[in-house]
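To keep things clear, I will list the structure first and then write my remarks on it.
Every protein chain of the complex appears in place save one, which is left out.
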Amino acid sequence: MIGAGYWGPNLVRNFQGSPTFHLRALCDLDLARAERLLGRYSTVQATDDFATVLANPEIHAVALATPAGTHAPLATAALRAGKHVLVEKPLAATVEEGRALIAEADDRGLTLMCDHTYCYTPAVTRIREMLHGGDLGDVHYIDSVRINLGLVQKDVDVMWDLAPHDLSILDSVLPPGVHPVAVSAHGADPIGAGQSCVAYITLQLNTGAIAHVHVNWLSPVKVRTTIVGGSKRTLVWDDLNPSQRIAVYDRGVDVATPEELATEERRDILVSYRSGDMVAPAIPEREALRTMVDEFARAIRTGTPALTDGRSGLRVLEILQAASHSLANGGSTVALEVGE
Amino acid sequence: MIGAGYWGPNLVRNFQGSPTFHLRALCDLDLARAERLLGRYSTVQATDDFATVLANPEIHAVALATPAGTHAPLATAALRAGKHVLVEKPLAATVEEGRALIAEADDRGLTLMCDHTYCYTPAVTRIREMLHGGDLGDVHYIDSVRINLGLVQKDVDVMWDLAPHDLSILDSVLPPGVHPVAVSAHGADPIGAGQSCVAYITLQLNTGAIAHVHVNWLSPVKVRTTIVGGSKRTLVWDDLNPSQRIAVYDRGVDVATPEELATEERRDILVSYRSGDMVAPAIPEREALRTMVDEFARAIRTGTPALTDGRSGLRVLEILQAASHSLANGGSTVALEVGE
Amino acid sequence: MIGAGYWGPNLVRNFQGSPTFHLRALCDLDLARAERLLGRYSTVQATDDFATVLANPEIHAVALATPAGTHAPLATAALRAGKHVLVEKPLAATVEEGRALIAEADDRGLTLMCDHTYCYTPAVTRIREMLHGGDLGDVHYIDSVRINLGLVQKDVDVMWDLAPHDLSILDSVLPPGVHPVAVSAHGADPIGAGQSCVAYITLQLNTGAIAHVHVNWLSPVKVRTTIVGGSKRTLVWDDLNPSQRIAVYDRGVDVATPEELATEERRDILVSYRSGDMVAPAIPEREALRTMVDEFARAIRTGTPALTDGRSGLRVLEILQAASHSLANGGSTVALEVGE
Partner (left out) sequence: MIGAGYWGPNLVRNFQGSPTFHLRALCDLDLARAERLLGRYSTVQATDDFATVLANPEIHAVALATPAGTHAPLATAALRAGKHVLVEKPLAATVEEGRALIAEADDRGLTLMCDHTYCYTPAVTRIREMLHGGDLGDVHYIDSVRINLGLVQKDVDVMWDLAPHDLSILDSVLPPGVHPVAVSAHGADPIGAGQSCVAYITLQLNTGAIAHVHVNWLSPVKVRTTIVGGSKRTLVWDDLNPSQRIAVYDRGVDVATPEELATEERRDILVSYRSGDMVAPAIPEREALRTMVDEFARAIRTGTPALTDGRSGLRVLEILQAASHSLANGGSTVALEVGE
């Protein structure tokens, strides 16, 4: 485990709780910070020497919870030392770096995985199942809001800080054949922080559907709500409502069929309305990080890609980079390269 | 009163409840509809003859609750007949029509008012007072969401149907000197309705602040929430929470002062956080339409402009028309002419 | 219509909206109040002369929205004049008065109905259907909370003011064969109002189930929530949540079967837990008073008892009177006479 900062304690706890992994060392440039994180009752070794970690043949995998700018060099070194690698989101600081990491891991037959934690929540798992299984019908729109009084950062804007969550969720739930083709982003820095603190990202999907992300560091109220509008049903995920995180509405607008239109002369019989029940499915609570750690183990053991492998990390990175271009150009639409 | 459709009953009830107005006639092309609206216990006259209404010298004012495309001809006729005129939102179908109506009313010294009902809610009144009075500080961002399973219409898209509410509210609460300078809009028509059913409008303000409106006809959940982020405080208006419509948070991010920055060598002491109380002010419930009707009476009597006079209706119309241009051009930014 | 006070306007509006009734007169001792309620556009007659109303052969039915103490004399006079009678809750001031009214109506073959408005809400209708249809299984407990900043009254306590709602709902939803057998009540008058402003009523049902009602005039927050715990499912009715008034939980505790117990030696396998979905059924919004007015018409026309006929009004009265006895005796349990 490399990095004893903000996210480190959660990873340490979950690697310790995993029956598959055996946590050997926690490494941080600031040794005291690593020691503090482990506390005085732990048998895990604290160290500030990354090279020794890489040189240890008993260590097979490395998890990086370090600043985004360090992902590429540290992960490259780890892959070259023959370690499987888990990196915090975003995969890397640039699309190029991300591509190089994927190539490095592919060449060596090692697992490269990105910790898109939200993709492992029971809620997102359920959304993916419903969208892939057709329960919601075709995607009509996805609207995601993630706002809170956040830590205004000096080197990344609110898009790079928060939107990886929404974009990786989107990447993980969209059914095969549906993907974004263009991005535009608008933002503001009303407090003079030096980068956007409020941002809106609009994604056109190849199907004509729309996805929209609102991220905001300045909101005193915390909102984490995603609406997935489908042709059959609409799902609302409110991550702050533990007693009802997911609600599926059998309620919506249907386009009239040609037969219906033919039998009516008036064109205002364009749509019909469904007014069905709402179902909030029972979803077991399970810590997402535990599932993520299990998936890392599974990917290593089977040699098959993780759900959030390097390639999914790269797709998220491509959108973020395009969104930054759009933002720098007054919201102009930026096309995305389709697939790989 | 002209128009016995969807909105008619509300206006009829409020004009009847007003001590100032005396409702003489309800006019609709469909006489039976007008009679049905009045019911069998009413002494108000139902008619389908607009000309007679205009010719009646005892009628001093006319309220139009008819389709947007009819506003210009009907209002023009009424003004030319010497009547004061109230029109439903939007003021007219085009900016040109709107300008002509204003000129017509100005020339004749008559009151022209637009029924931007929301501007007369106690909540919006409070927001206006707080923004104009400086209680929230400078506007940082305004985020407005108005989504619901709406009536998909055949001749207007969701922007023209719903955004007049948000844009007129914005127009009414922004303090003097703060106004939008550019618009861009993104939308989708995932059900094949022929016009956008989901839309996002982004407004740049002249101060560098940002305003954003999300309107959606396809959402099975109803949301009507506006966040007004200010430099001192942030206000959240949830119109669907009658027990706490407005919440004012003394919580936010402050930029560090030059002095604070000077005493610190690290640039990451960029901001500081305030973590104060939230106050939900006691706001008396009062029907907005009643206040609107009172304002119409006041404007007529004093000869001074109503809060939502023709000019405010025109400003809203200008933004809508610019948003439509943006939407038709893939979200490109459209500059707004700066006020008058 | 007799009584132009607090509840009068609602009844006037709904009788006017009914296609069955023709509202002839609004009678109040305070003629000006009756005139004010009708307004200046109405053709309905205002009067302060009850005798004339009773003498009018064109008037077939009378609705009383007057203080509880006047119900018995006014309703008796109306019945003796051959009118069908609707009275506001509670049916009368005492059980004896209530019994006499029922006998009077029975003797004359006239409809006597109590306006237990809540029993006609779509929500209560649904609860009744589910309980009578067995969807919830056996009733385990019913917990009802009705608190608000209420009008502290000088002649009735909070139980008599608010609990008729909960008790009439209970009476209307309990399936055949299930009924309360004993009552106890606790209350307090912490502000020195002269009667209880906070009260708790506990009802034992003949099945061993329990029902509990919390009424409170002093709460700054408004709560109107009823939980109906059943052996199969549990229903939660939140009357202040229009987007989800009713939620049905397929979640609960089941007693282990003898077989399950036999296969286990440990007695702590006493229960098992179900963790199913929650369903919020689509319930059409309809004004309860309109349905109540329709039911009054139906009862008169068919000569069959209304859902909330005099007898149901009497059952509610019996519980209220017993609760008052309990309250006066420090919460002692008071047995209820079973049935009629």
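The chains carry the letters A, B and C, assigned in the order they are written, with residues numbered from 1 in each.
Please note the rule applied: a contact is a pair of C-beta atoms (placed from the backbone, for glycine too) under 8 Å apart; a residue touches a chain by one contact, two chains touch by 3 or more.
Keep in mind that what you see is a predicted model, and the values were worked out from it rather than measured.
Contacts of the undrawn chain with the visible chains, over the full complex, involve A, B, C.
The residue from C:A32, C:L149 or C:A328 that touches the chain not shown here is C:L149.
Only one of C:L29, C:A100 or C:A193 touches the absent chain when the whole complex is considered: C:A193. Touching the omitted chain from chain B are residues 244, 247, 250-251, 275-282, 284. Touching the omitted chain from chain C are residues 138-141, 143, 149, 152-154, 184, 186-194, 197-198, 200, 202, 204, 208-210, 212, 214, 216-221, 227, 229, 231, 234, 236, 247, 249, 251-255, 267-268, 270-271, 273, 278, 330-333. The chain not shown here touches chain A at positions 16-17, 23, 39-44, 221-222, 240, 243.
We take it that only the chains that are shown with their structure count from here on.
Among the chains in view, B has its Cα centre nearest the centre of the complete protein Cα set.
Ranking every chain by how far its Cα centroid lies from the centroid of chain A, the top place goes to C. Distance between chain centres (mean CA atoms), chain B to chain C: 41 Å. With centres defined as mean CA coordinates, chain C is found 52 Å away from chain A. Counting partner chains per residue, chain A shows two or more touched chains at residues 247, 251, 278.
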